[in-house]
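Up next is subunit A:
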Amino acid sequence: MNSLTILGALPLLGSAALFLLPRANELLAKRVALGVSTVVAVAGLAIAMNFDRSVTGFQLVEKYSWIPAFGINFGLGVDGMALLLILLALILTPIVILACWNEAEGSRWSVKTFFALLLILETMMIGVFAATDIFLFYLFFEAMLIPVYFLIGGYGSGERAAAAVKFLLYSLFGGLLMLASIIGLYVVSRDQLGAPTFDVTELQKLSLNNQTEAFLFLGFFIAFAIKAPLWPFHTWLPDAAKAATPGTSVLLLGVLDKVGTYGMIRFCLTLFPDASKQFGPTIIVLSLISIFYGAFLAIWQSNGDIKRLISYTSISHFGFITLGIFAFTAQGQSGSILYMVNHGFSTAALFLIAGWMIARRNSSKVQDFGGLQRVTPVLAWTFFIAGLSSLALPGLSSFVSEFLVLVGTFVRYPLAAVIGTLGIILAALYILIPVQRSLHGPVAPGNENLKDLNLREKIAIAPVIALIIFFGFFPQILLNVINPGAQASISALNIGPSTGGDK
Partner candidate 1 sequence: MSLDNYLYLSALLFTIGAAGVLIRRNAIVVFMCIELMLNASNLAFVTFARMNGSIDGQLFAFFTMVVAACEVVVGLAIIVTIYRSRRSASVDDARLLKL
Partner candidate 2 sequence: MNGTSQMLVYLIAIPLFSATVLLLGSRALDKVGHIIGTLASTAAFVVGLLEFFAMLGRAPENRAVTQPLFTWIEVGNFNVGATLLLDQLSICFVLLITGVGTLIHIYSIAYMSHDKDRRRFFAFLNLFIAAMLLLVLGDSYLSLYVGWEGVGLASYLLIGFWNQKPAYATAAKKAFVANRVGDVGLSLAVMIAFVQFGSVSFSGVAEGVEAGKASSLALNCLGAALLLAAVGKSAQFPLQAWLGDAMAGPTPVSALIHAATMVTAGVYLISRSHFVFDVASVAQLLVVIVGAITLLFGAIIGMAKDDIKKALAASTMSQIGYMILATGLGPVGYAFAMMHLLTHGFFKAGMFLGAGSVMHGMNDEVDMRKYGALRKYMPVTFITFGLGYLAIIGVPPFAGFYSKDKIIEIALDAGGAKGIILGSITLLGAAITAFYMSRVMLMTFFGSKRWEADAHPHESPALMTIPMVILAIGSISAGFIFNLGDRFINFLNPVFHSDHSGHGEKEHLLPPIVVSALALTAVAIGVSIAIAKYGRGKSIPAVAPADVSVWTKVARRDLLQDDLNEALFMRPGQELTKALAIVDEKVIDGAVRGVGSLTLDVASGVRRTQTGFVRSYALWVIVGAVGILATIAVMSL
C-alpha cells in the first residue's frame, strides 16, 4: 500500500500532462491544473481519514532500497506533524491555483508552465514532508528550489531575477551545510551501525560525541534557520516575497518555509538531542529577536510595501514557532506544530488578498490604498479578518497556537515567555496600522472605482477564512493528531518536567 507515493506522483503526472497541452489553450491548462490539485487534495484527505491517532511513530510507511552503496532508501511515512503539513500543502495548492487564475498572464513565460511548476512544487512539498530518509528529504529540500526559482524569476515582478538568485543561493548555501552534516551522519552511521543508513529512526540509535553532535547539529540547524527564516538569516525572504507573484508567496511562506521548522523538530531534536539542549537557550534568544525584529520592520513597512510587510510579520511568527520548538515542552511543541498550520492559512489569506489589492491598484504601496472598506467591502473584510488572525485574536486559529507556544515557553523559560508576550502588542500595531492606512480613512485617489472580489476570488478565499475561524474554536481536532508525536519527541529528549503545574 504505497498511498503516499501515488499521492506524490499525481501532481507530477498532472504537470507532465500540462506540458503536453497546446500552449495556446490557457484556459484548458488552468482547468486541468485546478482539477488535478483538487483531486489530489481530496485524495490526501481520504488518506488522512485512515490515519491512526493513537500511534506515535510513522504511518503509511513505504521503504524501497535505492542506492544501497550509500544506504539510501526511498522511504516515505508520516506522523501527525507531517500529515498536517502535507494536508496544508494539498489544501492551499488548489486555492492558490484558483486565486491566481490570471496571475501568469503577460509574463515572459507561458501560462501552462506556471501551473505545471505549481504542480511540480506540490509533489516536492508532499515528498519533503513525507520523507523518512534524510537523504530523500535533502533531495526534495534542494529540488524544491528549482520550481520556486523559476516561479519567482519567470513570473515575478520588479527585481525578480535578483530575488530568485538570492533565494536560491541562500537556500543552496544552507543546503550544502546540511550536506556536510549528512555526509557526517553517513560516515558515523557506517562506523557505528555497520552499514550506512539515512533512516531517521535508525539514526536515532547513533551515539555521537559532543563535538561531532554539535557540528552536525549546526549543519542542519543553519540550513533550517535560513529556510524558516530565523534572524539573522532572513534577508532573502522580503525580497523573494516582494518579487514573487502572490500565489508563489503563499506557497513559499505558507508551506515551504515550514520545512525549516519541520526539520528542526524532525531532525535537529530527534537526532541531536544533546546539541539541541546545548544550543536551546541561544536559539530561544534568536527567536525572541526574530519576533521583535520582524514586528518592528513590519511596522516600518506599513508606509512601504505591503508584500514586504507581510513577509516581515511572518519572520516574527516564525520566531514564535522556533521559540515553542526549543522550549522543549509538550505545549510548546504542539503549539509550534499547530502554529505552522495556522500560519499557513493566515499568511495565505493575507498574501492572496494583498495580491488582489495590488492587482486592482497596480501598486503594492500601502499608502496608495485607502478607504477600501467603502469601495470594496468584501475585500476589506477578508483582509481584516486575515489580519486579525495574524495578530492572534482569540477565537481565531492562530491564537491557540501562539498561546500554547507562550505557555509552553513560560514553563521552562518564564522570562523569555514574558518578553515574547510583549510581542502581541506589536502584532496589534503591525496589523492595525496598515489596516487603517489601506481600508479606513477617506477613499484615496485612484481607488474610487476598484472592483470588489468576484465570485472566483470569493470561492478561493472563503474556505481559508472559514478554516481560520473554525480552528479557532475547535483546534483540538488538529491537536489530537499532533499531540502523540509531539509528546514522543519531547519525552525522547528526557529533559526535566515538560509541563507545568505538577509541583
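Following the convention adopted for this analysis, contacts are C-beta pairs under 8 Å (C-beta built on N, C-alpha and C of every residue); 3 or more make two chains touch, one makes a residue touch a chain; residues count from 1.
Basis for inclusion: all candidates are chains of the complex that A comes from, given by their letters.
Values in this document were obtained by computation on a predicted structure and should not be read as measured data.
Novice: Only one of 1 or 2 touches subunit A in this complex; which?
Specialist: 2
Novice: Please name which positions on subunit A make contact with candidate 2 in the complex.
Specialist: Touching candidate 2: residues 232, 234-235, 293, 296-297, 299-300, 329-331, 334-335, 371, 373-374, 388, 393-395, 399-400, 403-404, 406-408, 410-411, 414, 417-418, 421-422, 424-425, 427-429, 432-433, 436, 439-443, 473-476, 479, 483, 486-487, 498-503 of subunit A.
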